[in-house]
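So that we are looking at the same thing, I have put the structure below in structure tokens.
In this view, the complex is presented without one of its protein chains, the others remaining in place.
Note that the chains take the letters A and B in the order they are written out, and that residue 1 is the start of every chain.
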Amino acid sequence: MSTIKSLDPRVTRFNIEEDDQSMQPLERRDYFETYEVFHQAKRGGRHTHVGSVHAPSPEMAFLFAKEQYGRRSTSTSIWVVRTSDIHTVGDEHSDMWENVPEKQYREAGFYKVRSRIEQFKKRHNDS
Amino acid sequence: MTASNEALKSLLYATADDLLILGHRNSEWTGLGPLLEEDIAFSSMAQDQMGQSLALYEILQRDLGERDPDTIAFLRPESEYRCCHFVEYPIGSYAFSLMRHFLFDQASYLRFAALAESSFKPLAFVSRKLLGEIKYHIMHGNTWMAQLSRGGEESHARMQSALNEAFPMALGIFEKLEHEEELVDAGVYAGSAQLRDLWLQHIEPALAHGGLALPELNAQEAGTAFFGGRKGFHSEHLGSLIEEMGAVLRSDPSADW
Partner (left out) sequence: MYGGGYIFDKPLQDHKDDDDPVKLAEFEARIDRGEKVEPHDWMPFEYRRQLIRLIEQHAHSEIIGALPEGTWITRAPGFRRKLALAAKVQDEVGHAQLLYNAAETLGKSREEMINDLISGKSKYSNVFNYPAKTWADTAVIAWLIDAGAIVNQVTNSKGSYAPYCRALERICQEESFHLKYGYDAVVHLATGTPAQREVLQDALNRWWPPIMHFFGPPDNASVHGEKLMRWKVKMASNDDMRQQFLNMYVPKIWELELTLPDPNLRKNPETRRWEYTEPDWDEFKRVINGDGPCNKERLAVRRTAEERGKWVREALLRPETQYSVPLS
């Protein structure tokens, strides 16, 4: 069987057989499992979720994540965690978040006393 | 005493040429690697190595009066290259490329760590800066070595045979440099034999951790089988690679690309 003579010298050196159809389809776990990646851009900053990598172990997940998510601009730290170790609940429960914004007594902006003070001062001065 | 420019050049060319050639070899995996994530990581390290060689060619130009980095990196005749044969060989299988990466970057780290203390200040300064990025290369090499050599019988056998092939070649990294005594006396360079011993101390535990054994070498392999590079005698693989690396540049070296 002849090998590919490519315009790409790398490919020519890779000795690729031209008409080899023998490849077995990949199976579902061929690419391991997934890890979620958290990136810190500067010391003191938060670790932010930036994406995921496929990896066979936490150590390799770190190696992969560093270059896939930390090769541009500044990075000070990367965390990786198995996707399957992350717990959350689905969209069918999205209504549990709905009323949160209404509970304004938990927000600073809810407390406005200035007008009350002004009224008080006015009353006081008038008397 | 201080080292002569000739001696300094011999050291800088050897170090830079190793990195330039291996960087090119490793860049050949871009888009061809065993999984996407590793493809990206390996490409980063190849870029690092080319960038490291550039930093050294810049010293050659700025401090030692050589021509500009592109000219000296890409347009010298083969006999003026000082890289070792080890970096010249084609990428081969991933087992070979990884083993070479592991063996070479361990040596590279130790070499730069020693050069960080060099009496030749420009080189000491650059070496200190490069250590951090090579640390990632070491971590990468160690992790892959450990996981592949402990990844079942077939994989272990592949890694052992890659080691058998690569180890005698790797000894070529430590071929004595031209003017080496002068460099050692002037405190510029720790010396090739000393680096080799240090390197053996570092790689042996990592290899043993993966259940890999250094091959028994015959007298020639343990001696000078893969020597010559530091004097300008190269393997059959370098000439065509140099041709390729400079192909476009050589088509019109005076043009601006």
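By definition in this document, contacts are C-beta pairs under 8 Å (C-beta built on N, C-alpha and C of every residue); 3 or more make two chains touch, one makes a residue touch a chain.
Just so you know, these numbers come straight off a predicted model, no measurement behind them.
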Chain not shown: contacting residue from B:9, B:24 or B:179: B:24
Missing-partner contacts on chain A, residue numbers: 4, 6-11, 14, 16-18, 20, 23, 25-34, 36, 49-54, 56-57, 60, 68, 72, 82-84, 86, 90-91
Chain B residues touching the omitted chain (full complex): 24, 27-28, 30-37, 39-40, 43-44, 46-47, 50-51, 54, 69-70, 73-74, 93-94, 147-148, 151-152, 154-155, 158, 241, 244-249, 251-252, 255-257
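The definition used in the following text is that only the chains that are shown with their structure count from here on.
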Chain A-facing residues of chain B, complex: 28, 32, 35-38, 40-41, 44, 90-91, 136, 139-140, 143-144, 147, 244
Chain B-facing residues of chain A, complex: 9-10, 13-14, 31, 53-57, 59-60, 63-64, 66-68, 71
